[in-house]
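Just one protein chain is left out here, and the rest sit where they should.
Residue numbering begins at 1 within each chain, and the chains themselves are lettered A and B in the order written.
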Amino acid sequence: MPKVKIDGRVVEVEPGTTVLAAAEKAGVRIPRLCVVPGLYEGSSCRVCLVKTPAGRLFPACNYRVYRDEEFVATSPDLWEMRRVNFELLLAFHRIECWQCERKGACSLVSLAKELGVEGIPVCSECPLPPSECLLRRGILCLGMITLAGCEAECVAGGGECWGCRGPITRADVLERAFKRYSELGFDVTSVVSKAEIFWNSLDSFGVVKSVAGRASGGGRG
Amino acid sequence: MEEKGAPPNPDELFRGLQRAPHNLIEALRRVQAHYGYLPLEGIKMAADYVGVPLAQAYGVATFYHQYSLEPLGKYRILLCMGTACHLAGNRLNAEFLRSLLGLKPGQKTTSDMLFSVEEARCFGCCGLAPVVMILKPDGTNEIIGRANPRSLRAAVERYRRLERGGSG
Partner (left out) sequence: MTWTLLDRCCDRCTHSVENPCKDYVECRLNGPLCHEDERCRELRRRRLEELAYGEKGAKIKVPMASCTLAMGSEAVYNAVLEAVEKLGVEATVTISGCYGMDFIDPWVEFSAKGMPTAIYARVRPADVPKLIESYFIKRDVSGAFALKERTGGALGEEKVPLLSELDFWRKQYKWVSRNCGVVNPESLEEYVASGGYRGLSKALKVGPERVIDEIQKSGLRGRGGAGFPTGLKWKLARQQPATPKYVIANADEGDPGAFMNRLLAESDPFRIVEGLTIAGYAVGASQGFIFVRAEKPMMAKRLRRAVEEARKYGLLGRNILGSGFDFDIEVILSAGAFVCGEETAMIAAIEGKRAWPRQRPPYPAEKGLWGKPTIVNNVETLAHAATIMAEGAEKFAAVGTERTKGTKMFCVTGNVKRVGAYEVPIGVSVRYLVEELAGGPPDGSKIKAVQIGGPSGGCIPAALLDLPIDYETLQGAGAIMGSGGIVVMTEDTCMVDAAKFFLTFTSAESCGKCVPCRVGLRTMWNILDKITRGEGTEEDLHTLRQMAETVRSFSLCALGGTAPNPVLSTLRHFVDEYMAHIRDKVCPAMVCRALIAYRIDEERCIACGQCAMNCPVSAISRVESGKYRIDKEKCISCGICFAVCPVKVITKVPRGSLGGGHA
């Protein structure tokens, strides 16, 4: 049986095993996204790429081992490129966690955490289902425009989000969030003034204000 | 020539073509040759004939750029977008034609269905850059080498005159 060495750990596997399965056996965590065994062959998202000693990259989900081989699954450069690649993936996602049913079960969100990519709103961690959203109850919650990472502590504790972790800075996500605020009957200026409490001294607040300005201008026009 | 637009008889349309999934690309080509584009019923016909799900046939139809899912103009003006043609100014020619024919962004075909303007891949006639090809309804084509706004305006006017003469 072929021996596979991943990040220094050696495991023996059946011939034809994927590197991903071998890594699991070896206790090495490799991020993954697109592969669905039996349904999709993978190799599309490229977040599970591993490196051979010769420096060649292969997707762990798709590369099958037939002889003794060695791979690097975690190295700073690999991690950095995975991160850039994942940011690209995220760049074309709408990130409307506030109306998404997946919430905690979302592999994009968990991958973002794993790779240290920011830009996901607190809503992704909110314990309330979209139907019980605080905003629907008339409570001005800043979850839609605040960076996740706090496990939505305030909402879990019965309050609303005050934005302590700082704002989302992607303009298109902010635009959609402000659109949602107005749909739910919140005035843009009231959102901005609530945000001022934590964000007033932040450079990134400028982006929020300019999007908000456009949103309210567009609303009046 | 056969009347376009009438639903074809699949046995005639696909004559000589083996009923196998790998013939999907050729089957779709024949459908497009019949209708001038790929209407949904035509894609379905091709899918049924070669034996693949409609989803797969639709996936193929949208993937390759020789297929068009919308009807195209009687005269199809193709501008070569190869490197030599780009450097020699075909992007400008494209813009000129679009403005001459009054096409809005994203619109390929004029509302009278007479002309469509398409950007095409390199024709490999780089010696004549920039190259514009006009596909005519009879299946022949006119190639305009070293094209410029003046020669393109002249060509468009020539075909317009031809059409007026033909219908009036």
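Convention: a contact is a pair of C-beta atoms (placed from the backbone, for glycine too) under 8 Å apart; a residue touches a chain by one contact, two chains touch by 3 or more.
Remember, predicted model here, so these are calculated numbers, not experimental data.
Residue-wise, the contact with the chain that is not shown comes from B:V50, picked out of B:V50, B:L79 or B:V117. Taking the whole complex into account, subunit A touches the unshown chain at residues 41, 43-46, 49, 57-59, 62-64, 81, 84-85, 88-89, 91-92.
By the touch definition given at the top, subunit B reaches the unshown chain through residues 20-26, 28-29, 50, 52, 56, 59-60, 63-67, 81-87, 89, 92, 95-96, 99, 120-129, 131, 143, 145, 148-150, 153.
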